[in-house]
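Only a single protein chain was left out; the remaining protein chains are all shown in position.
Right, subunit A next:
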Amino acid sequence: MSVYFPQKKLPYLLVLPQLVITAIFFLWPAGQAVLQAFYREDAFGLSQQFVGLENFVDLFQDPLYYKSMMVTMVFSFSVAFLGIAVALWLAVMADRVIRGKMVYQTLLVWPYAVAPALAGVLWWILFDPNIGPVALFLDRIGLHWNHFLDGDQAMILVVISATWKQISYNFLFFLAGLQAIPRSLIEAAAIDGASSFKRFWDIVFPLLSPTTFFLLVVNLVYAFFETFGVIDTTTQGGPDGSTNTLVYKVFKDGFIGLDSGGSAAQSIVLMAIVGLMTVIQFRFIERKVQY
């Protein structure tokens, strides 16, 4: 663009609505979060005291915070890995079939539209220790299932629920990526006698690596920040903090524990993590353009 409209006042009028909304509902609360991180409120919320970096010091000396970090890592990487692997497999299969590609796509993409909270409820029903068909089946083959008591099982449940919703997204991007690979490359390899297994690992998978890396970042961001509903409807961070992710802990400490300073300090740490991930994402997109 090199041609502009000459008006000087109109553009301010045009950006005004968004600026006002951003100022009131974003800058103000974000500023508050930064301030609160350096203050401590008493138990009744009557007085505030400046404590400097103490909230952060407490945070990084709190074993529960490290536990929550570990839980978040395990959860996020499980969701990302499982979601990418299953979606890639399904996309490769869908790319192979000649008829019905669109039908399969339709039948696989709809979970994207289901709210995370509802995904949690749906899988809870399947795994409910009293009524869930899957839990009863597991009981029958000798594996006692109760995700209200067993931390590992609770983690498995939230990972499955969160992954289920994300498979559709990954599937769409992988299918698009597969269709963009030139047929001639694969044909050439086939003429040279490469089996379909070898063709996949030596040609298709390396060519998909930009898509895979992009999806890894997107899936990690999703698992970090958008799975609150899954955890809140199913396990609420329990049992014994085994599914208490960082985002869930911000909510829990702030609203249930009423520790606004500690919660704000956690928010600041999370902001730094989002910032880092956004930078990685943008860097990657720049590279994709060159590619």
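The rule is simple: a contact is a pair of C-beta atoms (placed from the backbone, for glycine too) under 8 Å apart; a residue touches a chain by one contact, two chains touch by 3 or more; residues count from 1.
Heads up, the rule we're going with is that contacts and distances are computed from a predicted model.
Among the names given as "RagB/SusD domain-containing protein", "sn-glycerol-3-phosphate transport system permease protein UgpE", "Sugar ABC transporter ATP-binding protein" or "GntR family transcriptional regulator", UniProt records the absent chain under the name "sn-glycerol-3-phosphate transport system permease protein UgpE".
Checked against the hidden chain, the listed residues A:85, A:107 or A:149 yield one contact partner: A:107.
When the full complex is taken into account, the listed residue touching the unshown chain is A:93, out of A:70, A:93 or A:143. For subunit A, the residues in touch with the chain missing from this view are 1-5, 7-8, 10-12, 14-15, 17-19, 21-30, 32-33, 36, 86, 89-90, 93-94, 96-98, 100, 104-118, 121-123, 125-126, 130-133, 136, 164, 167, 169, 172-173, 176, 186-187, 190, 196, 214, 218, 225-226, 228-229, 232-233, 247, 250-251, 254-255, 260, 263-264, 267, 270-271, 274-275, 278, 285.
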